[in-house]
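In this view, the complex is presented without one of its protein chains, the others remaining in place.
Note that the chains are named A and B in the order they appear, and that numbering of residues resets to 1 at the start of each chain.
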Amino acid sequence: MSGYFDIPSDLQNTWAGLIGLHLREALLPVLAGLVLALPLAQLCVRFRWLYPPVLGVTTVLYAVPSLAFFVVLIDYTGQTELTVMIPLAVYSLVVLVPAIVDGVRSVPQETLAAATAMGFGPVRRYLQVQLPIAVPALVAGLRVATVSSISLVSVGALIGNQGALGNLLAAAQKYDRPELAVNSVVTTAVLAIACDAALVGLRLLLTPWMPRGTATRRPAVVK
Amino acid sequence: MNVLNFVDAFFSDSAHWHGYDGIPRRLLEHVQYSLLALGLAAAIGLPVGLLTGHTGRGGNVLAFLATAARALPSFGLLVLIAIALGFNLLPVMIPLVVLAVPPILVTTYEAVRSVDPAPVDAARGMGMRESRVLFQVELPVALPLILSGLRSAAIQIVSTATIAAYVSLGGLGRYIVDGLYQRDYEKVVGGATLVAVLALTTLALFWAAGRFAVSPGVRRR
């Protein structure tokens, strides 16, 4: 009982199971954040006065430490995955809204005028012109949100076995088995890098017009 | 609004205002951890970012390193290093610095690289040495963006420094972790409020620093 992959029985999961759980707990919130961020960002683009207050509120939410967020939610959602996923969705939302707004706003006026002249209605123009052009900025935001989400799931270990791979960290302390912590950190990092690479691949697929091998000019710094 | 009640109860309890577990002491610890981590991260990120941005080389290596550093989970790193090295400041500093270096590094690199080449060439034409080009032309122009990178790093540090409490150190995270185990929501909400306020104060400080340090000519752009 001292191997890197000997998962203690109280985690009730295999290493592969923990990976699957970790991905679900990390990626579902990013997806939820995206689904919410798209309309919210569109509202912010449509009504310019809405953007500053939305950014203000989301900045305050982002400043709330994840652990505190988890603990406060326990009262409402219990010690479940949901308690971990809600804060992560909020963090994703915070990262994605400015990324989408800036991306959509960066679409040149002439392009929009051309689309209108071709008879595109506002919905079609948004879906077929603005959104595709905003893809690089959107993906940059998704990369930050995804990587930080994968990292933050581990903190869920503190609220009672809800941290997927992070539970290995708690077990490493409880049973004084450092190799479990190594496993947790390395696996989490590899997952993050793999998801990041997948998103870069997605961007290349979605933006065939962009020159290959050159990063977007927009630095992936949000907030 | 029971959350507001918790906040009120937490801050009006006089026991929370003095002693080793009092708000002033925990706040000071938190600020100390944060400043130290930001200082270390800036000491790594700024020079490397300025140099690579100035020469325009190593961008891909930087992007790779930044991605790798971002991928490392802060909480995992904290626990791992704490188990390996014991309970001093090091297990807290390493994850915080790893967290803060990528935004500083990448933003500084991008900021210097995206400076308009015309004034840079003009400066060279005037016979400025490379170091003067960097510090007197590129740096002032890039400063707003560099500050935004530092700001982003600082806020992440302030918010993440709470995890120090998990390995028995102090800081505002103490209230959150203790509150969790003591089932004391006053403490959790009070601690979270303090962290959020500290983060917003940090934002305000960076805004003020930007007003003070960025030259008016650059700011107008």
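Rule of thumb we're sticking to: a contact is a pair of C-beta atoms (placed from the backbone, for glycine too) under 8 Å apart; a residue touches a chain by one contact, two chains touch by 3 or more.
We take it that contacts and distances are computed from a predicted model.
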Record-based protein name (UniProt) of the chain missing from this complex, from "Carrier domain-containing protein", "4'-phosphopantetheinyl transferase superfamily protein", "Glycine/betaine ABC transporter substrate-binding protein" or "Thiolase family protein" = "Glycine/betaine ABC transporter substrate-binding protein"
Specify the residue from the set A:29, A:65, A:103 or A:136 that touches the hidden chain.
-> A:29
Identified contact with the non-displayed chain, of A:42, A:59 or A:207 | A:59
Touching the unshown chain, chain A contributes residues 1-2, 6, 8-12, 21, 24, 28-29, 31-33, 35-36, 40, 49-59, 61, 74, 78-82, 85-86, 89-90, 93, 98, 159-162, 167, 170, 173-177, 223
Chain B positions in touch with the non-displayed chain are 20-21, 83, 86-87, 148, 165, 167-168, 174, 177-178, 180-184, 200, 203-204, 207, 210
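Methods note: only the chains that are shown with their structure count from here on.
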What residues of chain B sit close enough to touch chain A in their complex?
-> 3, 59, 63, 67-68, 70-77, 79-80, 83-84, 103, 106-107, 110, 114, 148-149, 151-152, 155, 158-160, 162-163, 166, 173, 176-177, 179-180, 185, 188-189, 191-192, 195-196, 199-200, 203
Listed in rising order, chain A residues that touch chain B in their complex are 59-60, 62-69, 71-72, 75, 144, 147-148, 150-152, 154-155, 157-159, 165-166, 169-170, 172-173, 176, 178, 181-182, 184-185, 188-190, 192-193, 196, 215, 217, 219-223
